[in-house]
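In this view, the complex is presented without one of its protein chains, the others remaining in place.
On to chain A.
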C-alpha cells in the first residue's frame, strides 16, 4: 500500500470522526485513484455513505471491501444491517 494512500485513508478517518462525511468521501475517491486493492478504503467509504444515508452506495462499498477481504467482520456486519433494513 502506498504511503500517500495510507495518509488519505487516515485523513478520511479524521473526517468521519468529525462527522464531515462528504469530505471523507472526497479524499477516499482520491485514494481509490492510487489503488483499488485496499479493503479499509472501501470500508471507510461504506461508513461515510451509510452515515449520509446513501444506502445503495454504502452497500456497494462494503461489498467491495468484502471482496478484497472476505473475513472483514465489521464490513460484513454493516452490509448485513443494510440488506436487512
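The rule is short, and it goes like this: contacts are C-beta pairs under 8 Å (C-beta built on N, C-alpha and C of every residue); 3 or more make two chains touch, one makes a residue touch a chain; residues count from 1.
The definition used in the following text is that contacts and distances are computed from a predicted model.
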Hey, which one's the missing chain according to UniProt: "Potassium uptake system protein", "Dipeptide ABC transporter ATP-binding protein", "YdbS-like PH domain-containing protein" or "Phosphoribosylformylglycinamidine synthase subunit PurQ"? "Potassium uptake system protein"
Among A:8, A:27 or A:47, which one is in touch with the chain left out? A:47
Can you say which of A:37, A:55 or A:83 touches the chain missing from this structure? A:55
In chain A, positions touching the absent partner: 13, 16-17, 19, 21-22, 40, 43-44, 47, 50-53, 55, 74
